[in-house]
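Only one protein chain is missing; all other protein chains are in place.
The first chain written gets the first letter, and so on, giving A and B; residue counts start at 1 in each chain.
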Amino acid sequence: MDLPTAGAAPLLEMRGIIKRFPGVLALDAVDLTLRRGEVHALMGENGAGKSTLVKVLTGVYPRDGGEIVFGDQPLSVRSPGEAQSRGISTIYQEVNLIPDLSVAENIFLGRAPRLLGGARRQTCRQGTGGGSGDPRHRPRASCVGPLNWRAIHERARTLLQTFSLDLDVRLPLGSYPVAIQQMVSIARAVDISSQLIIMDEPTSSLDQQEVERLFGVIRRLRADGVSVLFITHFLDQAYEISDRFTVLRNGRVVGTFEAASLPKLELVGHMLGRDPSTLADISHQPLLTQEADQAEVVLQARGLGRRGALAPTDAMVRHGEVLGLAGLLGSGRTELARLLFGVDRADSGSVWVGRRRLAPGSPRAAIREGLGLCPEDRKTDGLVPDLSVRENIALVIQSHLPPLGRLPRRRQVELAERFIRLLGIVTTGPEQPVRDLSGGNQQKVILARWLAAAPRVLILDEPTRGIDVGGKAEIERLVESLAADGLAVVFISSELEEVVRRSDRVLVLRDRAVVAELTGAAVDEGTIMRTIAAGASERGPA
Amino acid sequence: MSEPTAARRPWRYRPGPTLWPLVALVLLFAYNALRTPNFLHLEVREGRLFGTTVDILHRGTPVVLLATGMTFVIATAGVDLSVGAVMAITGAAAALLLTRTALPVPAVVAGALAVSVACGAWNGALVAGLGLQPIVATLVLLVAGRGIAQLLTDGMIITFERPSFEAIAGGAAGGVPITVLIAAGVVLLTLLVTRGTVLGLRIEAVGGNERASRLAGIDAGRTKLLVYGFCGLCAGIAGLIATADIKAADSNNCGLFLELDAILAVVIGGTSLSGGRANLPGSVVGALVMQTVTTMIYAQGRGPEYTLVVKAVAVAAVCLLQSDLLRAALRRRSGELRAA
Partner (left out) sequence: MKHWLLRRHLPLLATCALCLGLYVAGAVLCPGFASLRVFVNFLADNSFLGIIAVGMTFVILSGGIDLSVGAILALSSTVLAVLIELRHVPVAVAVPAVLAMGGALGAVMGLVIRHFRLAPFIVTLAGMFCARGLAQIVHLEALPISDPGYLAATGWGIPLLAGARLPLTAIVFLAVLAVGLYVSVHTPFGRNVYAVGGNEEAALLMGLPVGRTKVGIYALSGFCSALGGVVFALYSSSGNPSAGVGMELDAIAAVVIGGTLLSGGVGHVLGTLIGVLIFGIIQTGITFQGTLSSWWTKVAVGALLLLFVLLQRLIARTGRGR
């Protein structure tokens, strides 16, 4: 890993950070260094470890190894409150303030000035932590008396004015749009600490104008000597605002680079784990024969879109075809899948199965028409943890039965055992509760559930996540044989090679819109990566 | 490649869900059998079985019935605080029908149970249709329900004289008290339906992970409505028994505090308050455990106040054992073994 030497001592050094969760090594000896007054982007795909690293830094998780040095002193905080008192503030993707309380109160919650005990205390901190933070904010002798509301409102107003915001600070925070709420949380963070501000996906719910305003604030912070650690999956934004990148992949640091000297294509390659320079332009072997192109269109989206999730999109899959969706995290792949299946309600457009229009927003209707969706997040959307393997597998096929319909146990057991064999699910038997299975095997159970339902179209969202190499190969072979039997498949994966190997056509998504459709020989990793990397902005060498 | 092998998995003792409550019940019975000379004694008088054990079963019937309905409500991650009030309403309705109309007893029973099902459906509509929190939704009926029952009886205790109705509580068939037969019948029928059809799977899926169940095509709203309606029905049956027992509709005291007993029985029986696996046999055993404890306390000459404290301790103990923290600690240990 190459770390360009900087003149002054770094603000933050994280060395060899290790974090384990049951069954998984989330951070594997991660090193990260932040200079003073720099904007540093932390990038990586889902599960790369970005959020975990931040949570270890801010004390939400204890670390299992490694050390952290902040401002020349070792750092070992046990709670976000402690991290704050040391000078590290965090802003999250979801605005983590209290919407029902006023703007001013949100800024000063936990450290509000009081009326008594001497004239005009600066701030009066309660809560956890003491520690050596910014001397200006160390607690005075005693803060007593009722809250000094006038001071709170005045100081809030002045603070926000330095951000060019002229708000009525007495109104509830929730009455302002999300972009303004973000600004308020930044204002709070800046007021608390002037050393390091961590921003975790701050632009996800902002439009272009609001992003520009945010970046203006960040540039000002940089000029004032504040460091910003900026987590994002938007490539263009990262290039626009950051000085350096650190890319994580599977809990390890792939590298730290100067933004000015990293070609976009290379960045994409690092994030996806593919080295673009070694990629030969192997032309893809088409899986379908010529006639297959005339096969019946089974699933079709016309102008399907949802504000903030996906721009209006057309897409279609034929009988026996595998359509791959490729793109980085946040590009809209899962959103498209959810819109197709009816998990989320579309703002525009429609979904057609064969010649019938699908009732919007109803997974039940989708299942009735022969759709299936193997979701990305198996924990929240897939598993019923207390139920057994057998019951989880039987969960979809029961949906066509009437309220008191029978599904003989023997049949369920047969089904379960068949898929345990077919997918190689490691379990003590069909009766084992799924929460005892390892992640990969849980994934297989969810997959089995949908395969058991024998749909016409199956949408697979990251079906091989968490599964070992052998298991992945099995699933891929299964998909291939199902497609050969006529099943239409929509295949979403962050593993480019998988998408390329299995798909007949690929839709490339970026920043919540479909930017290209590749067929035949164009379906190869190099083309896909180049398509993703070709951004609208001119910044950064491309 | 991988076939299902047991090689990597450490053996974990996983007790059956009903094991602990059953052990508790057996221990209690053993303790009583040793301490009290005639505890297990049974005799037949006037064609009916008598004995302490029969007494426990007979007196425990209302809570067993309430617990049966409550099990599935709790399995969907809900709760029904109004069952006591529904008992009172049902009793009042039955008494009214008996005294003000000339309807035959079966019609009276059907009418009163229809009222109780309607109450349950009301709760279900609030929870499933309007999305209210179950505590709040059933709180409304709890507060207003007893008032409604009182209004039905005009604030009075309505007595009646109908032997065929009173037989619900007092009669016996083949020596076994009818109440016990009713409870057993309801429990068995419910087991049959939930285990033998997809309904049980749907209920447990909705409670275990509602989002996943919706994505799998389960109509969570309809399932919840059904579950609350059934709970109302069970409360209605319990109310009829309680009313027949005293030959009167006492809206003030009918089913008072019994909702808490029912919740406790379900919790002891192993169904988690956060929803998921429903353990009906466990709830029944839990109800019997509580009734045994109550009988023991009375037998020692102490009043009902002691039963309250004991129940409180029992709730606390069971909840702590079930608590997430403990579960997480156990899982962490097994997870580390898995990762190794």
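Just so we're on the same page, a residue touches a chain if its C-beta (ideal position, glycine included) is under 8 Å from a C-beta of that chain, and two chains touch if they have at least 3 such contacts.
In this text the structure is predicted, and so the values were computed from the model without any measurement.
Visitor: Over the full complex, note down every shown chain the hidden chain is touching.
Guide: A, B
Visitor: Of B:V23, B:L42, B:L103 or B:L308, which residue touches the hidden chain?
Guide: Of all options in B:V23, B:L42, B:L103 or B:L308, contact with the hidden chain holds for B:L308.
Visitor: Which chain B residues would touch the chain omitted from the figure, given the whole complex?
Guide: 79, 126, 130-133, 135-137, 139-148, 150-151, 154-155, 260, 263, 267, 273-274, 303-313, 315-316, 319-320, 323-325
Visitor: Suppose we count only contacts with the excluded chain; which residues of chain A make the list?
Guide: These residues touch the chain not displayed: 60, 79-82, 84-85, 90, 92, 96-101, 105, 109-110, 112, 126-129, 146-147, 168, 171-172, 174-176.
Definition applied: only the chains that are shown with their structure count from here on.
Visitor: Where the centres are mean C-alpha positions, what is the separation of chain A from chain B, in Å?
Guide: 44
Visitor: Could you list, by residue number, the parts of chain B that touch chain A in their complex?
Guide: 1-6, 8-9, 193, 196-199, 201-202, 204-205, 208-209, 211-219, 222, 226, 272, 276-277, 331-332, 334-336, 338-339
Visitor: Show which residues of chain A lie in contact with chain B when the two form their complex.
Guide: 20, 22-24, 341, 343, 363-364, 367-368, 373, 375, 380-387, 391, 394-396, 398-401, 403-407, 420-421, 424-429, 435-436, 438, 449, 470-471, 474
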